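Note that one protein chain is taken out, while the other chains of the complex remain in position.
Chains here go by letter, A, B and C, matching the order in which they are written, and residues are numbered from 1 within each.
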Amino acid sequence: VYRRKIINDPVYGFVTIPSDVILRIIDHPWFQRLRNIRQLGFTHYVYPGALHTRFHHALGAMHLMSLALEVLRAKGHEISPSESEAAIIAILLHDTGHGPFSHALENVFIPEAGHETLTKAIMSKLNQAFDGRLEMAMSIFENSYPKPFLHQLVSSQLDVDRLDYLNRDSFFAGVSEGVIGYDRIIKMLEVHEGNLVVEQKGIYSIEKFLVARRLMFWQVYLHRTVLVTEMMIRNIFRRAIELLGGGHPVLNGLGSKALTGLLTYRRGVEDGLDDFLEIDDHDVMMALKTWQNAEDRALSELSSGLLHRRLLRLEWIAAPMPDAELSQMQAEFASSRDLTAQDAAYFVFSGSTVNHAYRMDSGRIGILFRDGTYRDITEASDLPNIIALAEPVVKFYLCRPK
Amino acid sequence: VYRRKIINDPVYGFVTIPSDVILRIIDHPWFQRLRNIRQLGFTHYVYPGALHTRFHHALGAMHLMSLALEVLRAKGHEISPSESEAAIIAILLHDTGHGPFSHALENVFIPEAGHETLTKAIMSKLNQAFDGRLEMAMSIFENSYPKPFLHQLVSSQLDVDRLDYLNRDSFFAGVSEGVIGYDRIIKMLEVHEGNLVVEQKGIYSIEKFLVARRLMFWQVYLHRTVLVTEMMIRNIFRRAIELLGGGHPVLNGLGSKALTGLLTYRRGVEDGLDDFLEIDDHDVMMALKTWQNAEDRALSELSSGLLHRRLLRLEWIAAPMPDAELSQMQAEFASSRDLTAQDAAYFVFSGSTVNHAYRMDSGRIGILFRDGTYRDITEASDLPNIIALAEPVVKFYLCRPK
Amino acid sequence: VYRRKIINDPVYGFVTIPSDVILRIIDHPWFQRLRNIRQLGFTHYVYPGALHTRFHHALGAMHLMSLALEVLRAKGHEISPSESEAAIIAILLHDTGHGPFSHALENVFIPEAGHETLTKAIMSKLNQAFDGRLEMAMSIFENSYPKPFLHQLVSSQLDVDRLDYLNRDSFFAGVSEGVIGYDRIIKMLEVHEGNLVVEQKGIYSIEKFLVARRLMFWQVYLHRTVLVTEMMIRNIFRRAIELLGGGHPVLNGLGSKALTGLLTYRRGVEDGLDDFLEIDDHDVMMALKTWQNAEDRALSELSSGLLHRRLLRLEWIAAPMPDAELSQMQAEFASSRDLTAQDAAYFVFSGSTVNHAYRMDSGRIGILFRDGTYRDITEASDLPNIIALAEPVVKFYLCRPK
Partner (left out) sequence: VYRRKIINDPVYGFVTIPSDVILRIIDHPWFQRLRNIRQLGFTHYVYPGALHTRFHHALGAMHLMSLALEVLRAKGHEISPSESEAAIIAILLHDTGHGPFSHALENVFIPEAGHETLTKAIMSKLNQAFDGRLEMAMSIFENSYPKPFLHQLVSSQLDVDRLDYLNRDSFFAGVSEGVIGYDRIIKMLEVHEGNLVVEQKGIYSIEKFLVARRLMFWQVYLHRTVLVTEMMIRNIFRRAIELLGGGHPVLNGLGSKALTGLLTYRRGVEDGLDDFLEIDDHDVMMALKTWQNAEDRALSELSSGLLHRRLLRLEWIAAPMPDAELSQMQAEFASSRDLTAQDAAYFVFSGSTVNHAYRMDSGRIGILFRDGTYRDITEASDLPNIIALAEPVVKFYLCRPK
């Protein structure tokens, strides 16, 4: 008999692991590996508590999935034990395709595969290891299972992934304003014609959730210091790959064989997955520690700067930076530091970032009104401002040394 | 020497009483009286924890005022010790003019004086008792003091009154979604040309505050069960006064002399204030307990219903109820229960309620941008939805017995 | 079909009302009456947030009972749906026999009946109103039901009553140190030979619970200002009853017929219960408001003092006050204030209070060790200090005007 295992979680109190199979998946090295991949990379440079990992996030999302399924079942929607287990497995594994430093280094280790492709590949590999017990979880993940609301719980604008990461990120960052009323939102979930919707009386909770999410974007995810660390680490790896391509022995002394292999041979999913599953934040951090002493100045200065928190400076600018002006800046920087113009572009660059509080294009949030009708949340008359939240906000930036 | 007194507050941990004069004001019977006036009347019929009093709210607002003054002082704005004390006294006393059941029974005890008029009268009376030490507090309260930001801390769309009541009401009601980031908002306060403003980097906190406030309105302050209790208690007192006007001995056996006097003689501020300062929620509750056995059916049925939580039913309707239709309903109810049409109107009635998330007309929230310019929050380009929040939302309702 | 009703509770988030019968019990006037009886009387004079009622506490205890039953069921102990409902009803009603100001005025309204006697009488009356559906709940409450652990969940040194009141009182008082790990304790509950016990790995939680409970006693329940208010209100009522016995018209103008009846005729449970069920804190508070103007000086001065928080002063003394010394003090006070010696004893008096952190005599806490043996918690070798907690701590006090 399976005896339920309980895990302490500062965010929810206790999280229960609901079944033996799920416990065995959690214990598998490919899942345990998420213990060594931080959810928010270098965000702890701004918010020192933000050290939580994708492992913890996955457990939290699993917990919310259990709660959501229980609520829907209590409202009369049939969900079989195996559907329930599959939905829980799907959310548990939804982020396994993330590598170290997640989005910042996406496509760096396996050039042509984003994290969703990798997640599918890993689920598939794990499915073999578990003798096909993950089939239904995979079909829910890929939205080919006949009950679309199960997929929508895993992935939509109101999925338990978001509910957990907003909760968890704001909790560990200490940004109490990002906290959302996840428990009330979950109690308001409903299913309408197979799709996940929210009861009318939950609309103010949804509005608050969207606003909290936007706040988290500007205050945490797109905080300028956080953005800078992401651009610096990306530039560091671009530079390392560039040098390798030129036959430069940049990886000399790098302890990690798996990382060395990935950066050198630029493999695809099939050949690279085993190595990909070996690397985590520690490999990347040790690479930075090694590279701070590299001969190449772009590589060593960026690595050393990032390690010791001597960062480039990002400023928000009112409009896109004209190419000519940027080139001029790069040239000046290059000459002042005796670098090539090409090298200077690793230190001086410009770009934009965008934040959608609500997207009209996919995974929309439906409201089930008291009269039984169903409409998108932007059409709820009580919320004149929701439609405005669907307007993306774009900001432009310029990065350069202080 | 004054030794600082510290009070436990579940909302803020500890609240410090900053000076001896303030301690003596708090100990005065006219302030202690607020211990017996609940902040939210019968809201505990929906949210059982919402039993907190105006006494507690006033202490909380005092605490936030101390924090805000400290922040502004640390940013280089001169605030003398006596200005500080006066601002604290002003906020401490800002609600003393509230009688039992606050807004629901406003103008019932002293017909022509709202709570602000009464607050001023009480402050004035108290000023005499304290030998004129409240002069500056009064001038801040009335906005005649030269530093307008002090008044704005007491009364504006971002005053410490709101910050505390939103916090406190959501805390005790257990509506965690109403919680606001009061500490961050306070840290973002600034003064610009004598007026209270918010630093640019605080705009998302303000947006979240406005949205949380609107959520609290629909979910708590204008919750339909709460609205019903307010209308029932108002109707009960209107009926009692009506009967009294007709010489009916409705107050027979009512223990409270002060309440009897107020309801019978319909006095003004000058004559009525002493009695007004004697009554609190207990007098009103005992009146209901007495009236549940009154001969008059409107009085007894409404009192008994309100006491035992057998309430009228409020439903939201799409448009104002046409007069003819309402009269028809009242007539039907009257005949079914053998009441006069006039009596029936105490049980069957209609109306509307409105919620402004942000008002353009007064006490606006100004943002101080990084470039030193100052604009209203609705003009901040990052917040396409704020302007929509300035649109009032009106809802119509119909009340009648279940 | 019963649709589960959910109530916001700041302590637990949400509390669910599990069945239709339970909902109807909660809606009954004898239960709703608990809305107007504060859990902690005048404790809000020290901790302004401590305004919560026995109504709220009963709902909270109901919630913890549901959790505890679920845990025990998941560990394989059979508990039928009707046993579960009965246990929940038993805890819901366990405090219905409390009158206004609970312990402080126990035996004042119905001289020979403590609150447990009254609870049983009310349960019995309610059982009739519900056509006998409360039989099993009553037998659990009275410990005549064959599964003793159900009774122990309602009443023992580790019952859900204590778990909730410690939690709730510390929460509303803002005494965060009184908070206990109720969720972990509940997860550690077990049944051994029909009795409620705790798993070995829960012993540190139990130790902490006992220590937190003792802290709450000294810091809140036996806080000297709280004790003083209890003694004052008891003396006020003793005096009123004394005057009534002498034919003094002390109740003239008292609005409350039920209270008047109870104080005048000193009835037993049978005759007095209807009136007892009519009175609540409001009746008592209005009596104080009336009595502050009474002719009798002991009555008026104590009432006025208690109402305006001008309290007697309690000091802890090292040993019991010798009778002669106390008489001397009373005599001096009497002469200084022109009172009789008998009257003076209402203002100057002495006594003792005792606090048991753990009692060896009844409702003991059993630990189920890993090896399957069962022993009292004082015998757990890891906790050398627990046995010391079984030693009662006695303190002596002297009360007199400041």
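By our rule, a contact is a pair of C-beta atoms (placed from the backbone, for glycine too) under 8 Å apart; a residue touches a chain by one contact, two chains touch by 3 or more.
This is a predicted model, so every value here is computed, not measured.
Of C:F14, C:Y204 or C:Y374, which sits in contact with the chain we cannot see?
The single option touching the absent chain is C:Y204.
For the full complex, which residue in A:L222, A:M285, A:M321 or A:A345 touches the chain that was left out?
A:M285
For the chain that's not shown, point to the residue among A:R4, A:R35, A:R73 or A:R337 touching it.
Spelled out, the listed residue whose C-beta touches the missing chain is A:R35.
Please identify which residue in A:G255, A:G268, A:P322 or A:P392 touches the non-displayed chain.
Within the whole complex, the residue contacting the unshown chain is A:G255.
Which parts of subunit A face the unshown chain closely enough to count as touching?
Within subunit A, the residues that touch the unshown chain are 7-11, 13, 27, 29, 32, 35-36, 44, 47-49, 51-53, 55-56, 59, 171-176, 253-257, 278, 281-283, 285-286, 289-290, 308-309.
Against the chain that's been left off, what residues of subunit B make contact? List them.
Considering the whole complex, subunit B reaches the absent chain at 4, 6, 13-14, 74, 183, 187.
Can you name the residues of subunit C that touch the chain not displayed here?
Its contact residues with the unshown chain are 176-177, 179-181, 184, 204-205, 207-208, 211-212, 214-215, 218-219, 357, 382, 384-389, 391, 393.
Here is the rule we use: only the chains that are shown with their structure count from here on.
Counting shared numbers against all numbers at the contact of subunit B and subunit C, is it over half, same, or under half, different?
Copies use mostly the same positions to touch.
Taking each chain's centre as the mean of its C-alpha atoms, which one lies nearest the mean of all protein C-alpha atoms here?
Taking the mean of all protein C-alpha atoms as reference, the closest chain is B.
Specify the chain most distant from subunit B by Cα centroid.
Following the centroid criterion, the farthest chain would be A.
With chain centres defined as C-alpha means, what is the inter-centre distance between subunit A and subunit C in Å?
51
How many angstrom lie between the CA centroids of subunit A and subunit B, rounded to a whole number?
44
Using CA atom averages as chain centres, what separation in Å is found between subunit B and subunit C?
Distance between chain centres, rounded to whole Å: 32 Å.
If you look at subunit B, which of its residues touch at least two other chains?
176
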